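Submitted below is the structure of interest, expressed as structure tokens.
Removed from the display is one protein chain of the complex; every other protein chain stays in position.
Labels run A and B following the written order; every chain starts at residue 1.
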Amino acid sequence: MRITCPICGTRDRREFYYQGAAEALHRPDPEAGEDAWDAYLHLRDNPAGRTQDLWYHEAGCGCWLVVDRDTVTHEIYGATLVEARHAD
Amino acid sequence: MRIEGRGRIDRTREVKFLFDGVVRAGHPGDTLASALMASGQMLMGRSFKYHRPRGVLTAGSEEPNALVITGHGGRAEPNRRATMVEIHDGLEARSQNRWPSLDFDILSLNDRFAPFLGAGFYYKTFMGPGKTWEKLFEPLIRGAAGLGALSGAPNAETYEKAWAFCDVLVIGGGPAGLMAALSAARAGADVILCEEDRDFGGRLLAEDEQVGGQPGADWAAALAAELAGMDNVRLMPRTTVTGAYDQGTYGALERSGQHLAEPGDLPRECFWRIVAKRAVLCAGALERHIAFRDNDRPGVMMAGALRAYLNRWGTVPGRQVAVFGNNDDAHRTARDMAAAGLEVVALVDSRHEAENLAGDVPFYPGWQVTRAHGGSALEAISLRAPDGGERRLAVQALGVSGGWNPTLHLTCHQGAKPLWDDRIAAFVPPEGAVPGLTSAGAARGSFSTAACLREGAEVGAEAAGALGYATTPAALPEAEDAPYRLRRLWAVEGKGRAWLDFQNDVTVKDVKQAAQENFRSVEHMKRYTTQGMATDQGKTSSVAALAILADVTGRAIPETGTTTFRPPYTPVAIAAMGAGGEGPGFAPRRLTTSHAASAARRAPMIEAGLWYRPSYFPQKGERDWQVACDREVRMVRNSVGICDVSTLGKIELQGPDVGRFLDFVYTNTFSTLKPGRVRYGLMLREDGFVMDDGTTARLDDNRWVMTTTTAAAGQVMRHLDWVHQALMPQLDLRFASVTEQWAQFAVAGPKSRELLDGLLDAPLGDFPFMACGPVSIGGIDARLFRISFSGEEAYEIAVPARYGASLFHELVKRAEALGGGPYGMEALNVLRIEKGHITHAEIHGRTTAFDCGFERMVSAQKDCIGKTMAARPGLTGPEREQMVGLRPVDGLGRLTAGAFLFNEGDPADRIHAQGYTTSACHSPTLGLPLALGFLRNGRARHGERVRMVDHLRGVETLCEVTDPVAYDPEGGRLRD
């Protein structure tokens, strides 16, 4: 499995740390209530198909990436910097 | 026997080797199988279950029968296919799965009991009372099962792993692969061509046919030589591509030095990770058998293999040869045998309409072979005429062809199912199933040499073209272009047992019985009968078994489905894929700058993650670690001790927003910290549990340095990157790990100040507890922190790592002059337990700030990571186990870590457990055992008694519950 880091180029999977679904980017307000926090931290769409998840280029540039990929075929459509998304 | 004038072996030289202790001879170019056959040894193995005598069936890696052990001790390798072992001087091979000998194998008695040992028999019996399964039946089965034996000695040979990258990977170096490589390479693509065999040419090596006006094998050799001369081509013979993984990554096993008597520096095997932009599968096809009674007798072989032994190695099992097939290709075997002067007693073609393509040989169209006769060698075959008449013919060899199956395995490694092609009655690759991989030639069901050449050239050019290389079609040499005609025949009707999976002894009857018991799914049939689960993974048998299952269940083959193709294509040694992991190679070793000095003092090293840290520093006359540890603890409490703390994670942060950032990652407030000061901080995970703790120093307005625990350094760095990039990208700061850049030492004890005053270039002056600042040592800029893990007045001094070794030396020398010295992890642990300081023994991932007594460190004034979830009902309250200190009520008795706590009088079981211990030590300072632990509602129970029970170590001690801080609870010693 190979992922194209926007900073470093295409690298083997073993350089990356995987965290989980990209919804971790949307941290609820502290007062959002227990449903929101439960959903944020625990509940997952867990799609069989296209998904966006978070990878960290730990043995590379240290950037967190949102990787757009398919959980059934393992096809990877692309990766963007977590930081850049926020700038949008 | 050898046939003069045939074969591509070097008859001018002889190679001597041992088989079952007897010296045999062959020639360079021989495999073990061809050399044994030439020397008259057709019996080469025993089957798995019935221990039936078996000869070689194939001429390739799919061989299920002729499996041997080579070498001894750490070089012994079981289950090697004799068809793939190149003989060399000194080779020592032994037959396996037999006792006492290959010729006479006691367990061949199993064959007599075959009616009771059919498919799945073991699920229905051996359910004896009590432990009879474990004690009686299972050991018997285990002893009889298995194939070769490992020697028990650790692997003694070198294996390697390597990476390779290319534009186009060509898998298979037969006519299609060679043309594919040529087309891609001429276009300018960077090409790797992997070929499982030692020579390029594929089937051309085994056939008597012309390509481009010369013998096919010569044509292949010439083309391989041309490719070898191109800068953009890497030829990898003896390399099997084993798996197709994601994004164009392929696994490949190169048998680098295995074939050599003296491999020199070459590893035995090298496992390659090949990353290819495009790949072309030209892996050819595998011939399949036809099941008939006793079709497993040594001498019954695949027709193509029989031909290969003749044409490539100049050997056959005997003079009288027959061929049985359902397709035109089988005729070539009869033709070549006759041309070589052998007696072809019958060419049996199950097709009534078949024409004889083999010339002047006895031809039996519409006939079938019904039985093979003989024991450990084939003696005769029975034929049945279309009208039912029988005939028996004496033969020593029978070539059987049930048709050919494209070698499509890699195209299905990513989960796709192959497609059934009625035209060739075989599965063909699902194109596009592995992104970037296309197939050509026999691997996609085009069996003539001309078609292989053409498709290879096309696909090679396509692959290069897709990468932007300009391609011109390569000229195709003239070659055989015969049509491939067959009429399907999987099994011959009749009595007796007809073998499908030779190694696992699965017969047609077994498949039918499985269906009868409603194991109708192909996966059920496979698992119930073990069909296709042997070392060859059903390469020669699965399609026939599937067809028979389809037949008895009244379904078509595509509807019946296939089992899944999975890596590796052929078995790969653990030592190859695990190369580099042996011994210390499994993980990096991280050494501190004081490592050599500690080792010189004979300090035993213990592992802390990947780091090595000294356990204690033994002195003469100390009988065990406890004595040394007690001394080191007293040394710190009474004078001064030195400890290398460089393994703790160090992260330097810079920027105007560091304070705000730290406020969010720590539970407590850091933005108020003044330059020149240090603060202890607690970090939570977002789920509210403690992640890590440590101190952070503010060196100046914009520059901070954080310490983490040794264990969590990587996790904290990742976490900080996450919080900054994902949650707070607007903050203006940058940070980097500087763990490797700084060597840091604790100087702890009442004489620490005295030591420093002598060491530093300038007197320290006012430097209170939790102060930090720049200092100078011998002109070197250093950082000083007044922090304490031991509870004594203590400092940590950090210098650039290149000065670490000399600073350690200097510190120890000065400490010893003051009655102190270095201390290790054992003493460090005792010192911190006495002080009730937590480590990852306490913050083990299931404890909260509340549990540890730090709830007041969670600031109410601000949000932080983990704060919301830490407020969940389950994470606080009296039901939680809270950190306490424990000591024996009488001051004696043992305390151990990992024990459980119970109320006095309660039974020591799960229901009554009140908590557990996490750390324990003997405290030389207080003269009694101490422990830390977690006790239900523990903070409210100081002064109570609980029973500590350690079932495993047989310890039970009545304890008093105390505050975790056993030593200097007011903290006066670290402030003065």
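FYI, a contact is a pair of C-beta atoms (placed from the backbone, for glycine too) under 8 Å apart; a residue touches a chain by one contact, two chains touch by 3 or more.
The criterion applied here is as follows: contacts and distances are computed from a predicted model.
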item	value
Protein that the absent chain corresponds to, by UniProt name, given "Pyridoxal 5'-phosphate synthase subunit PdxT", "Putative ABC transport system ATP-binding protein", "Sarcosine oxidase subunit beta" or "Peptide ABC transporter permease"	"Sarcosine oxidase subunit beta"
Identified contact with the non-displayed chain, of B:R13, B:R734, B:R802 or B:R846	B:R846
Contact with the hidden chain (one of B:F200, B:Y364, B:F689 or B:F785)	B:F689
Sole contact to the chain not displayed, among B:G29, B:G148, B:P298 or B:G456	B:G148
Of B:A76, B:M236 or B:A464, the one touching the omitted chain in the full complex	B:A76
Per the touch definition above, residue among B:G40, B:G415, B:G758 or B:P969 touching the missing chain	B:G415
Positions on subunit B where the hidden chain makes contact	48, 76-79, 113, 115-116, 118, 121-127, 131, 133-134, 138, 141-143, 145-155, 159, 161, 243, 245-246, 249, 251, 271, 273, 413-415, 509, 513, 516-521, 523-524, 527-528, 530, 534-535, 537, 564, 566-568, 571-587, 589, 606-608, 685-689, 691, 840-841, 844-846, 869, 872-875, 896-900, 908-910, 913, 916, 918-919, 949-953
Contacts of subunit A with the absent chain, listed as residue ranges	1, 12-14, 18-21, 34-35, 38-39, 41-48, 51, 53, 71-74
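Note that only the chains that are shown with their structure count from here on.
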item	value
For subunit A paired with subunit B, centre-to-centre distance based on mean C-alpha positions, whole Å	26
Subunit B contact footprint on subunit A (complex, rising order)	1-3, 10, 12-13, 17, 19, 24-25, 27-28, 30, 34, 37, 41, 54, 56, 58, 62-64, 73-76, 81-83, 86-87
Residues of subunit B touching subunit A in the complex	245-249, 273, 275, 414, 435, 686-687, 714, 717-718, 721-722, 725-727, 729-730, 863, 867-869, 872
